[in-house]
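One chain of protein is taken out of this complex; the other chains stay put.
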Amino acid sequence: MSAEAETPTVDEPIVPSPGSTGPSGSPGRRLPLGRLIAALLLVVLAAVPLFVAQFPTSMLARMLIFALLAVSLDLLVGITGLPSLGHAAYFGVGAYTAGLVAKHWTAAAPIPLVAAVVVAAFAAAATGWLAVRSHGVFFLMLTLAIGELIQQLSESWSDVTGGDNGLYGIPAVEVAGEPLVLVGYVYWYVLIFAVLGFAVIWAVSRSPFGAALRGIRDNEARMRSLGYSPFRYKLAGFVIAGAVAGLAGGLLAVQQQLVTPADLGFTTSALALLAVAVGGAGSLWGPAIGAALVVLIRDVYGPDLDGHGTLVLGIVFIVAVYSLRHGIAGLSTTQFRRGPGRQTEKADG
Amino acid sequence: MTQPVFSRRNALGLFGLAGLAATAGCGSSVGGGSSAGSSASGGGGAIKVGLVIPQDGVYTPLGVDMKNGWDLFLERHDGMLGGYEVETVIGDEGEGPDTGVPAIQGLIQRDNVDVLVGIVNSASALGAAEAVAAAKKVLVISNAGANAVTGDARNPYIWRASFNNAQAAFAMGEYLASQQPEGGVFLMAPDYAAGQETFVAFKASYEGGGGTIAGEALTPFGTTQDFQPFLSAIPGSGAGATFVFYSGGEAVSFVQQYAGFGLKDTVPLYGSGFLTEGSVLEAQGEAAVGIQTALHYSTEIDNPANTEFVEAYQEAYDVLPTCFAVQTWDAALVLDLALADAADLSGDAVSEALGGVGEISDSPRGAWTFDGQSPKHVEYLREVQEGDGGLINVVVEELGEYGQ
Partner (left out) sequence: MTEWFADNFISILNGLAIGSLLFILAVGLSLVFGMMDVLNLGHGALYLIGAYVGFQFTGGISSWGGFLTALAVAAAFGLVAGLILSVATEPLVGRGHLDQALLTLGVALVVAEVISIIFGDDVQNVVAPPGLNESIQVFGNTYPAYRLALIGVGAVLAIVVWLVIEKSSLGALIRASVSDREMVSSVGVDNRKVKAGVFAFGSMLAALAGVLGGPVYGARTGLDETVLLLALVVIVIGGLGSVRGALIGSLVIGQVESLGRANLPEFASFMLFGALAVVLIVRPRGLFGSKVGAP
């Protein structure tokens, strides 16, 4: 979780110069309040299974997984300016891959996860190669189409995926030959890899490569004139985001021991995109909280609301649009930021 | 342990994650100690049942019927099952396993229920199987009909008081094979697990009985509002009858369009009973008259248990019962029988007692038994006719008993 809480305090100028050494060149200039919060949060999250009952622990694991999906999407939406409505496809590809590997080959950690990341990255490369050529709403619709087609494949290819019944009977993940059965251990497993995933996205967004993605988002023509190939950068961003979404999917297969076509459908993609919007696109940590909020409303409280969880979700979206100009992440700028002249970058892609 | 583990206001704040963790403080999830039921320690007297039904999405009407069936049984049995006072906790299954599985997990892990009942969607049932087995809780399914639930993916804790998808199709296949419609039968079903299972079962019995398939179409599930492109293949196929499996919204659209494109009068329509069951029948209106379906229940079955059930149900809810209500009534009925014999409320004891209930003689659907962990019961051939208060499924004949 270090990735998410830290970003707002160390934002870099958005337009890079080609020779820039990147954001890592400026550590220690400010009190690392963000790092402190991140470390504290990590300790709290790590301690959760010791003090918290099974159900909230497994819900927290779901939140972490969905948060990782949202953060990987934020790399596309907020950093690169590519609003995808089909990102759950790579989440699902990863989930099915991990599930199939665990079921038919080995459940030994972390092999199913590695397979999930690799296959999702390939899927993202193959489809992204077509998708990143388009812009704006057309990108949105093309990714929607790709997502729907991949979901349809998961429904139709029932010999492999189990069709609508889903891929069930996925064995528990094994660490050193021992299956992880207790909810708390599964949670720790999810936490470790989720933090790893966050860290990857965070590092990418802070690297010179991430700065170039921001540059493309803000002014593609200018970046091209500076000698960048926007296509290659966007494709690379797309593949990284897809790979991390695949990691999240692999974790879903572990946590849920079930993968179904609904996991990669339009609803999941749309909720992930809305989690990014609610959280504040571009901040990485905001979307993670946005995703947790969505899971909280839909899966934790929804079942107690006589089926009106979606009503609450709708109201939250409406309220968020008007009250949070830059999403949840926008709140922190007034709370934590005292530094002169530093503003969050443009939060909406 | 019974009160909500965390409060809404805290957790909905900006620090939702931290708030959730801070207020959730009870127990631990690495000790593995909470698998004992909440009330089992009391030594009898009370049982906590988790009723998992859809309260949101396209299956909601089924959820209402299921809850009605459950409530009615308890109401007429002083709120008791097998001598235990029943506390019912409801979980919202939603449309699919993405919401259904967490709902089941919640009932097991948070509410500590002793027994689970319900579940419409087969994917949710299959997805929850691991969790149910790991927690050693009995789940009595009162709808989800995938063969795998009590077949390939069976485990000792999952029982079914409803049906399996193959039964009605298999029965209808045998019946149509005996009728020998000229030109064979055209098959249609939605392109998802239940539809595919229906195809397999129907072909097995119909082709096994010497019938020929004139043509078939699997229609995209959930996105087909217009069946014309598929219906247009039927006249050209020369089929003498059509057999379909549709339910819910698709059943309404299909039946109306089948009539609208003039097929109703030329090629008789047969189906699995869900085609004309419950509220969809009312919406189909006149277009449904004359359709013949196979199902394990009809309000018109003539036996004392059913007469009493239908009367009580109408009095309580002012509508006719459906098979979904009966299935959940029967889930309560088998639990009532089993719990009276069970040594305690542990999953193993309840499961063992369920295995020993023998014939369930006073079900509204007629007597049935467990074949494995799924019902063996009579399939009825029903025909939609105009009744006193609207359309009803009149029982034409019994097609025989079918099991797992």
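Going by the order they are written in, the chains are A and B; count residues from 1 in each one.
Everything that follows uses one rule, which is that a residue touches a chain if its C-beta (ideal position, glycine included) is under 8 Å from a C-beta of that chain, and two chains touch if they have at least 3 such contacts.
No experiment lies behind these values; they were computed from the predicted model shown.
**Q** Can you pull out the displayed chains that the omitted chain is in contact with?
**A** A, B
**Q** Which residue, A:273, A:296 or A:328, contacts the hidden chain when the whole complex is considered?
**A** Spelled out, the listed residue whose C-beta touches the missing chain is A:273.
**Q** Check the options B:79, B:151, B:285 or B:403 and report the residue that touches the missing chain.
**A** B:285
**Q** Among A:33, A:226, A:311 or A:331, exactly one should touch the missing chain; which is it?
**A** A:311
**Q** Among the options A:38, A:52, A:142 or A:167, which residue touches the chain absent from this view?
**A** Within the whole complex, the residue contacting the unshown chain is A:142.
**Q** Among B:208, B:229, B:356 or B:387, single out the residue that touches the unshown chain.
**A** Per the contact definition at the top, the residue touching the missing chain is B:229.
**Q** List every residue of chain B that touches the chain not included in the displayed model.
**A** The list for chain B reads 57-58, 60-61, 191, 217-226, 228-230, 232-233, 236, 248-249, 251-253, 256-257, 259-263, 279-280, 283-285.
**Q** Please give every residue of chain A in contact with the chain that is not shown.
**A** 77, 81, 83, 130, 133-138, 140-142, 144-146, 148-149, 152, 155-156, 266, 270, 273-274, 276-278, 281, 308, 310-311, 313-318, 320-322, 325, 348-349
Quick note on the criterion: only the chains that are shown with their structure count from here on.
**Q** So what's the Cα centroid distance for chain A and chain B, whole Å?
**A** Going by mean C-alpha positions, chain A sits 36 Å from chain B.
**Q** Where on chain A is chain B touching in the complex?
**A** Contacts found on chain A: 41, 44-45, 48-60, 62-63, 155-156, 158, 163-166, 168-170, 181-185, 187, 256-258, 260, 262-263, 267-268, 289, 292-293, 296-310, 328, 331.
**Q** Mind listing the chain B positions that touch chain A in their complex?
**A** Within the complex, chain B touches chain A at residues 4-6, 8, 11-12, 14, 16-18, 20-21, 24-30, 32, 34, 54-57, 60, 91-92, 94-99, 101-103, 105-106, 109-110, 122-123, 126-127, 129-131, 134, 146, 148, 153, 191-194, 196, 221.
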